[in-house]
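For this view, one protein chain was removed and the others were kept in their places.
Presenting chain A:
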Amino acid sequence: MALDLPQTESSAKVWHPATTESRAARYALIAITLAFLGLFLFMPLVSVFVEAFRKGPAEYFAALLEPDARAAIRLTLLVAATAVPLNLIFGVVAAWTIAKFEFKGKAFLTTLIDLPFSVSPVISGLVYVLLFSSHSVLGPWLKSHGIEVLFAVPGIVLATMFVTFPFVARELIPLMQHQGTTDEEAALSLGANGWQTFWHVTLPNIKWGLLYGVLLCNARAMGEFGAVSVVSGHIRGLTNTMPLHVEILYNEYNFVAAFAVASLLALLALVTLVLKTLLELKYGAELRAASGH
């Protein structure tokens, strides 16, 4: 009653809570953020499309329909369509082992799965060159059986698999660890067999996390450059993926064509980001709850 309410109300205009910054500081920080992201992320993205359409849409589409570009697009799709499902199966199986069981050496196994993330893409390609080159043990033997790995599609797929190896497993392990084993135990006690339990109980529980992992895995698989560049041999129309085709066109000073093919990859990146954001908005609580631990 003795409180002077009107007084506190009138001073509310200059008062700001002790747990936020002043208005000027807030605006300054937002301005720094926008300027930094605009300069480093937004401008490069916009410039891809501007450069691609520099000589008009006719040149743009001509560059995409040219046979070598079409071959590159086909190869990129083929490589992603092989590497991503294989890593998806691995990711689910590895996550099942690590999240549903307690065993010795689990932490070490998890570290090994993450290993490809800390290896330079060029080194990822190099290890396969060493393994399958004509100086190695394996290379000449495979060659005598008519199997070409290096400078051919199998090598590109292997290098891509190495680079995208951890994506799905890494997304699923924390999610499945967070979910625990009670659902599976209930299903088993009700008479479901192992496969039914996985298919009807576990998979529905992890489907959004799985999709999230596949999305990131696919973006990297289609865009991988360093590892693929080392093993591909750059044979035009045969072993050139889209990123490699971009490099060749760019080095030939065919900038419009290079940026035209690059714009397809940039579109892929944008679609990936939009889908990822939608997943986070819709199922963010689930996904975040898992990755927070």
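Note that in this section a contact is a pair of C-beta atoms (placed from the backbone, for glycine too) under 8 Å apart; a residue touches a chain by one contact, two chains touch by 3 or more; residues count from 1.
Following the convention adopted for this analysis, contacts and distances are computed from a predicted model.
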Among "ABC transporter ATP-binding protein", "Sulfate transport system permease protein CysT", "M48 family metallopeptidase" or "Tryptophan synthase alpha chain", UniProt-listed name of the chain not shown: "Sulfate transport system permease protein CysT"
Residues from chain A at the interface with the omitted partner, ascending: 18-22, 25-26, 29-30, 32-34, 36-37, 39-45, 47-48, 51, 90, 93-94, 96-98, 100-104, 109, 112-113, 115-123, 126-131, 133, 135-136, 158, 161-162, 165, 181, 184-185, 188-189, 193-194, 197-198, 216, 219-220, 222-226, 229-230, 242-244, 246-247, 250, 255, 258-259, 262, 265-266, 268-270, 272-274, 276-277, 288, 291-292
